[in-house]
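If you scroll down you'll find the structure; I have some questions about it.
In this view, the complex is presented without one of its protein chains, the others remaining in place.
In order of appearance the chains are A, B and C, and numbering begins at 1 in each one.
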Amino acid sequence: MAEIVAGFGMPHNPGAPALAAREGPQGETARFYAEMAKHLEAVAPDVLLIFTDDHFNTFFLDNFPTFAIGIAEATAGPNDQTPMPRYKVAVPADLAAHIRAAAIAHGFDISLVQDFEVDHAVMVPLHFLMPDMRIPVLPIFINCLAPPLPSAARCLALGRAIRAAIAEWPQALRVAVIGSGSFSLEIGGPKIPLGNRAACTPDPQWSQHVQDLLTLVRIDELVAEATTDRMLRAGNIGGELLNWIALLGVIGARKPVSILPQNDHGQAFAAWRWN
Amino acid sequence: MAEIVAGFGMPHNPGAPALAAREGPQGETARFYAEMAKHLEAVAPDVLLIFTDDHFNTFFLDNFPTFAIGIAEATAGPNDQTPMPRYKVAVPADLAAHIRAAAIAHGFDISLVQDFEVDHAVMVPLHFLMPDMRIPVLPIFINCLAPPLPSAARCLALGRAIRAAIAEWPQALRVAVIGSGSFSLEIGGPKIPLGNRAACTPDPQWSQHVQDLLTLVRIDELVAEATTDRMLRAGNIGGELLNWIALLGVIGARKPVSILPQNDHGQAFAAWRWN
Amino acid sequence: MSVYTVNKICRDALHDLAFREAVRRDPAGTIAGRDLSPDERRALLAGDVAWLYEHGCHPFLMSYLTRWELFGLKVPTYCERIQKAHDSRDD
Partner (left out) sequence: MSVYTVNKICRDALHDLAFREAVRRDPAGTIAGRDLSPDERRALLAGDVAWLYEHGCHPFLMSYLTRWELFGLKVPTYCERIQKAHDSRDD
C-alpha cells in the first residue's frame, strides 16, 4: 500500500538556476533549495507528485485544462526556453492513471494528457531537488493563471481525493508531494512599478500571512481566505497558491518542519515530514 | 433573464446526411430529423446549447478534456471528413464564458476552448435542424469515448449547474438544448460480427429501455443504471448517453412530447417542450 | 507513450492525407520514425488488431485503418481478428 511520506512547497522562478549558479552554494536560492533537497533525500521517496501550473507552454487557450494529469512513460523540459539544463524524467504512468480514474470516480473532471513536456514550474524545482532525475515524477496541472480559477476548496478536495487514491494503491510505494509556486507575484500587469523590470511583488504581507497560517496549521482559514479575488490582488500570478493548497489536501493538516520565507519575492520554501 | 424552452436528443451518424439525400424526404432519417426541426422552429430559440462528444478530432489524447466549453465567436465543421457540407456557425461567446465561470464556481473542472472546430457529432444534427445556421450554437464537450468517463450523476449535475447559470443570465434569451448521441453502438470493437461492416448495435433492448425510462420520466433510475460498465456493454460508443443525461440535467424531469425509436440502430430522436 | 503512438498513427491516417498515402505505399518505412515498442510495431504492421485492442488501442481509432485498408486491414479481416480479442467488458 502506497503512503505519503512528505510534502514540499517551493517557488519556481525561471531565473533561479542562473541566479544560483552566479551566487554559488552560499547564496540564498541555492541554500533554500538545498534544505528542501536534504529533506527529500531523508524520506527516500519512490515517486514525486507535483502540483504545477502550466504557463501557456504545455497547453494553450485553445484547450486549457482546469485540472490535468500527465500519463506517459516519461516527460522532458523545460519547454519554455528557461535558461537551464534540459532534463528528461520518468513518469509513473500506472499510478498516474490510477489516480486520475479514482479522482474522476469521485467527480473530478480531469483532462487526460498522454504526450507532454513541462515548463519551468516543474523543471526548476527538480533541477535543484534531484538533478540526476532518479525519482519518477507525476505532474498534476492546476489552472492558476487564467481566471476563472478553480476554488481553493476545490483544489483542497482534489488533494484529498488523490490522498485516498494513493492509499488504495496496492503496491508499497513512498510518495512525496510538491506544490510549486509563489504567493505574491505580478508579471506584466498594472501593479508593476515604473522601471526596468516587468514584474514585482505587490503584497509581501499576504505572503507572510499565508506562511503564518501554514505554521499555525490553520488550513481551513487559509482555504477560506484564498479566494481568487484575494490571490489576484497579491498579483496576477498569485493563484499559484492553489498548488500549495492541493498539496495540503494530500498531506493533511500538519505543521511544517521547515519554512523559509522570501517575502520580498512573495514566496517561501516549506517542508513537511512526519515519523 | 434567459430561459430554457426545449430539449432535444438525437443521434449523429456520419452517414446520415448522405443516407437522407439518397432516401429523400420520405426516408426515416429525413423524417425523424424533420420532426425535430419542426419542434425547434416552433420554440424559436435564440441559442442552441449542444452536449457533444468529440471523436478525437477537435481534441486528441495529448490533452483530452472530461468537460470542455467552446468560447469563441464562431466555429466550423465537420473537421473529420464526414461526407456532408461544411458549415460555419456563430458561438455565443459571452454566454458560454458565463456558463463556464458559473460551473467552475460550483466545482466543475471545465477546460477552456477558445479556438476550435467541431466534428460530425455537432454538425450532423445541425445540418438537419438548421442548414441556414441561423441560431448561435454553444458546444459543451463531454468525454463519452475514452474511459474513465465522468459518471452519469456527474453529467446530470453539470446539466443542473448549467441550468442555474442560464437562469442567472441577465438578458432575455430563449435557450434550446440538444444531447447528441447513440445508446447502443460498437465501432471496431470485439462485439462486431463477421462481415462487411466494422460497426454494430450490440444491445437494442438497452436502447429501448433507456427510452422507456425517458418516457416514464424515471430519470433517477436512468442515472443509477447508466454506469460506465452498463453503457459500454451496449457498445464502446454507448457512453454517448451521457450527452442525453446532461441535457436532462438542464431541462429537468419532464415527459418528452415526441420520441422516435430506431432500436435497430441503438438510437432515438426525442423532443421536450412545455408551455 | 507507445499505445498512444498507435492511436496517433490511426488518427493521423484520417487527418493527414499525405501520411495516409505514405502508409499505403510503404507501411514499415513510413512508421519507422514513430516511437513504438517492437511488439507494437509488429502488431501494427501485421494488422494484429486483437493484440492492439488488448493493449489499449481505441477501437474507434483503429477502425479507421479499414477505410483505406491500411496494414492489410480489409473490413472482413478486421472483424475476424477483433472478435478474437479478450473483451474486458465480459469479465
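Of note:
To be clear about the criterion, contacts are C-beta pairs under 8 Å (C-beta built on N, C-alpha and C of every residue); 3 or more make two chains touch, one makes a residue touch a chain.
Every value quoted in this text rests on a predicted model; they were computed, and no experiment measured them.
Put simply, the hidden chain is in touch with A, B once you look at the whole complex. Of the listed residues B:Thr66, B:Gln114 or B:Ser180, the one in contact with the hidden chain in the full complex is B:Gln114.
Within the full complex, the residue among A:Met133, A:Ile192, A:Leu213 or A:Ile259 touching the omitted chain is A:Ile192.
Contact with the undisplayed chain is limited, among A:Ala97, A:Met133 or A:Ala146, to A:Ala146. Check B:Ala72, B:Ala101 or B:Leu213 against the missing chain and you find that the one touching it is B:Ala72.
Although one chain is not displayed, subunit A still touches it through residues 55-57, 60-62, 80-81, 145-146, 186-199, 229, 232-233, 236-237. On the side of subunit B, touch with the chain left out of the figure occurs at residues 72-74, 114-115.
Everything that follows uses one rule, which is that only the chains that are shown with their structure count from here on.
For the pair subunit B and subunit C, the distance between mean C-alpha positions equals 29 Å. Touching of two or more other chains is recorded for residues 61-62, 146 of subunit B.
Along subunit C, residues 4, 8 each make contact with two or more other chains.
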